[in-house]
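Just one protein chain is left out here, and the rest sit where they should.
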Amino acid sequence: MRGYRYLLNKIAWACLTVLFVIVLNFFLFRILPGDPARAGIRDPRMTVQAQEAIRVRFGLDKPVINCFESLNPLRLGKCGVNPLDTQFFIYIRNLFRGELGFSYHTNRPVVDMIGERLWNTILLTGPAQILSIVLGMGLGLLAAWKAHTAIDYASLIGSLVAWSVPTFWLGILLLFWGSSKLGLPIGGKMTAGATYASTAEQWLDVLRHMLLPTITFTIVYMGEYMLYMRSAVLEVLAEDYTLTAKAKGLKTSRILRVHALPNALLPMVTIIALNLGFIVSGAIFIETVFSWPGLGLAVYEALNRRDYPMLQGLFLLLALSVVLANLVAELLYSVLDPRIKTG
Amino acid sequence: MSRVDGAPLLLDVRDLSIDFSTHDQGAMHAVENVSFMLREGEVLGVVGESGCGKTTAMLGILRLLPVTGRIVSGEILFGGRDLLALSESEMADVRWKDIAMIFQGAMNALNPVHRVGDQIAEAYVQHASKADRASADERVCRLLDMVGISRNRKNQYPHQYSGGMRQRAMIAMALACTPQVVIADEPTTALDVMVQAQILELLKSLCDSIGVAIIVVTHDLGVVAEVCDSVLVMYGGIAAEYADVDTLFNAAQHPYTRLLLDAFPDLTRPKDRLTSIPGYPPRLNALPPGCRFAPRCPAAFDRCHVEQPGLSQLGRFHSASCFLVEPK
Amino acid sequence: MSEQTQTTSLRGLWASLKRNPMAVAGLFMVLFTVLLALFAPLLAPYNPKESVRVTVDDIYAAPSSAHWLGTDDAGKDVFSNLIYGTRVSLTVGFFAAFISLAIGGTIGLVAGFVGGRVENLLMRFTDVILVIPDLPLIMVLVALTKPSLVNIIIVIGILGWTGTARLVRSQTLSVKERKFVLRARSIGAGNFYLIRRHIFPSVFPLMMVNTVLVISLAILEESSLAFIGLGDPTTLSWGQMLNFAFTRGGMSSGAWWALISPGFAIVWVVLGLTLLGQGLEQVFNPRLEWHHLSKAKRMVRRIITRSVESDKEEAS
Partner (left out) sequence: MSTQKWSVSLLMVLVLVVAACGGTTPQAPAAAATQPAATAQPTAAVTEPAVLRIGWGGSPDTLNPGTAVLAEAYTLFELVYDAMYQLQLDGSTYTLELADSVNVSEDGLVWTFHIRPGIKFHDGVPLTAKDIAFSYNYYQAHQDFPYLSVYTVYFESVEAPDDSTVVIKLTQAIPNMESQLIFLYVLPEHIWSQYTDATAAVEFENEAMIGSGPFKMVEYRQNEFVHLAANKDHYLTPPKVDELVFQTFENQDALVQAIRTGQVDMITEMPMTAVPGLRTAENVKLVTGAPLSPSIRDVIFNQLEPENCPPDAACTGHPALRDRNVRLALAHATDKQKIIDVALLGLGTPGRTLVANGLGMWYNSSLQDYAFDIAEANRILDQAGYADTDGDGVRQMPDGSAPLLFRLYWPSDIEAAPRTAEMLAETWGQVGVKVQPQAFDPDALTAVCCPNFDFDVIIWGWGSDPDPAFLLGTLTTEQIPTGSSETGYSNPEFDALFVEQGTTLDKTKRQEIIWEMQRIVFDDVVYIIPYYEDAAQAYRTDRFTGWIIDQPKLELSDPSSLTVVEPVK
């Protein structure tokens, strides 16, 4: 059946893309100047031997890859070196063992640091994404149905404004409005060091901390979903089968729910999947403004501290989630659209 | 005399006029004072070149006009009620229960993401009483049998049907609630000749077997001769001639009808050369003064270019709008 | 998208744009900003470049008659910075969009026109670039190439073309199949002639629509980069103003003006561009104004003889 080969092709390309990202990731951070020993504050107490010892600990004394001693400054080296002694192959071997190396900054394994933060990002972006999908698409459906009326223009303008606002700026304004006017917490995931009578109370505290970032997220993403949904539904409502549905005497609500929505959702699946892939990139700004200890904040900190292994791990995770999101979109599209499923 | 002369009157359209408003070119008179009747079991053919307003008139009956269209005058009497006076919800009950329609572009008329069987059932369930709903599945199978589609294709999707089968499915759907009237808008245009014949044969047999009245909109006189009991010829939004099929084919009065017949190959009377009608159909926003057909009418004289001829009654079932045929 | 609707003449463009109120608003906002950028020296009360004796109480001074929008963390007049800032932000937007357009346009055109394996390869390459999340990659490239405005423009341009490439490819594909192209090819027209005479004229308007979108994305991207400290501190873009205001305690010292005005300016330009984009989209690939469920203004005009209440449609 054509569908099966179609998916195999997609999966093959996804794997190839991931491999490309892995290789790009490695060389990208070897081209960048930078030295783990000197990461952070300059201090005269750092002796040359200490720097050399640190470089050995991070395996940076080995050649980058056969024939290349180092990429920045570019120094050629012996080509006959055993590949397993070069940083590249060690990196690949560790990768397949699930190790992403050690952070320059905290000496802790990158995998653990990402693991701790992953849950926080999902906790923040998950509900926000669902909220913006539901609100955005609901509004989009309504605006398309009532096309060229007050509701349509209002929601269109609203979404365009929401789409044009820089995320971090909206975050800052909400942070200050929320904290000074409503007494909402200023940052972080929960009140520091607080002891909770019950987990329910703890969750309540977390929710209080989540309120403002979630609102920011929802506003920013809702605009985009609404715009896409509106154009998708407009197109569907102009199709012949909508006229047939009306001719069949169906109620407008049923026409929208049974005939228009499923057809409009098809393109939306790809857009939603793509957005889910880019969640972390989007979260960088919101988590920074709200000090929310998620992956976005980890990217910001790792960049400020030039913590290359951590950046490398985070980029890999970002690229992986985008590739997987695309793959899932393709899968879902073929499952949901009978025209592709049945070949 | 038409075959169903004595049958009770189902649909009586009187002086129906429909305008289209556009941004820059003002109002376009798509349909002007068109009147016709439909009796039980009758097959009425509505003939005319493309852009003569025939489809618009049909959509007007079911009030499915696009938002820019407006019915400016006329009455559509059906079952003793004027459809134009109904509220939207009352009209929704009439649609498909009493009057069903088969659209021209059948390719896209079925929803691609729902099974054909479900779409047919949906039409039935919408208008059936609570009790009958249970028998929806069984009813769909009988409908598919009627139109010659095998039952096991019920759960397939529209894209798995050929053009002809999709048209048959549309017909099945149209008959889901056994309506009194079915409007078929160019049912065979997009199909090849062989399939065309089968579809026409199917329509004819359904009309005889379950007594449903059918309006067939077409630009193909062959279809009219084959299937219809009476014919309404339209040109530039007006009713040029309206008669039973025998009178029309043998004693057409309106110059346009005669030219139409000449332009059509006829096995019974060999013609050496088919005459084509010079000129083009009028653009609805730049209609000529006087008779719409005047610019292309070989028999046109000065009055035709000035005045618009009214519809004159020539026989019990025969009328035409042309000065030549006006009783002196 | 048939030829007739493609209003190539500017007057025709304005005629069709005029009908869409949002597009007009967008055009006004964009033109206003461009004028502001052009006549910055005349409009700005102070020249941000020349040195001015600054004392501590000049820092984050509240809006006053001397400084309509107060001063920033270096005592410089926010209003003048804002006006000069339009120049930087617009240049970043236009040039980055130009680069994206050039790359995306060519790749899309070649992929669409040549087709086959070449198309597959180019499109897979586009997917890969799309997959790599651009913000982290930009961070690395800017950190690598010393933060300067030119580098930022190049970096945003290099990574912003995937959308344009896909659009141009699909448009080229659809035009390539057109009869008049096949006919031209059959009478021996060369590839370049075909592209120049047929493909490009119909692809170009869509690229224009996409450009407006890409420009607004570039401006947003620049401000995000500047916010996380990757901008060029020696330039005077809105993003940099936001970064200074945010990192040097703008809010905590109550200097809302230093933070709100640049943010507002960004929203003003980006909104203007997107509204204009919507309008152009409607002109170049007009979708039906209405659809089957549109509420008819008045389905049946009141017939003189009998009062027909036909539009008491209940909300279904």
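Letters A, B and C mark the chains as written, and numbering starts fresh at 1 in each.
Simple rule for what comes next: contacts are C-beta pairs under 8 Å (C-beta built on N, C-alpha and C of every residue); 3 or more make two chains touch, one makes a residue touch a chain.
Keep in mind that what you see is a predicted model, and the values were worked out from it rather than measured.
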From C:T91, C:T106, C:S148 or C:S170, the answer for touching the chain not displayed is C:S148
Thinking of the whole complex, not just what is shown, which of A:R30, A:K62, A:K189 or A:K248 touches the missing chain?
-> A:K189
Which residues does chain C use to touch the chain missing from this display?
-> 51, 54-56, 59-60, 73-75, 143-144, 146-148, 229-230, 232-234, 244, 246-255
Touching residues (missing chain, whole complex) on chain A | 32-35, 37-50, 53-54, 56-57, 72-73, 98, 102, 105-108, 111-116, 118-119, 122-123, 126, 129-130, 133, 172, 175-176, 179-180, 183, 185-189, 192-193, 196, 199, 202, 206, 257-258, 261-262, 265, 269, 272-273, 276-277, 287-291, 293, 297, 300-301, 304, 306, 317, 320-321, 324-325, 328-329, 332, 335-336
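Keep this in mind: only the chains that are shown with their structure count from here on.
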Graph class of chain-chain contacts, one of line, ring, star, complete, other | complete
Nearest-to-centre chain - CA centroid comparison | C
Per mean C-alpha coordinates, the chain lying farthest from chain A is B
Across the interfaces B-C and A-C, which one involves more C-beta pairs in contact?
-> A-C
Can you give the whole-Å distance between the Cα centres of chain A and chain B?
-> 56
Chain B and chain C: spacing of chain centres that average the CA atoms, whole Å | 50
Distance between the centres, which are taken as Cα means, of chain C and chain A, whole angstrom | 23
Out of chain A, which residues touch more than one other chain, so two or more?
-> 243, 246, 251
Residues of chain B that touch at least two other chains are 64
Residues of chain C that touch chain A when the two form their complex | 22, 124, 127-128, 130-137, 139-140, 143-144, 216, 220, 223-224, 227-229, 242, 246, 251, 259-260, 263, 266-267, 270-271, 274-275, 278, 287-295, 316
Counting only contacts in the complex, chain B reaches chain A at residues 62, 64, 92-97, 100-101, 103, 105, 108-114, 122-123, 126-127, 157, 159-160, 173
Footprint of chain C on chain A - complex, ascending = 13, 16-17, 20-21, 24, 28-29, 31-32, 144-149, 153, 156-157, 160-161, 163-169, 172-173, 176, 231, 234-235, 237-238, 242-243, 246, 251-253, 255-256, 277-278, 280-281, 284-285, 288, 299-300, 303-304, 306, 311, 314-315, 318-319, 322-323, 326
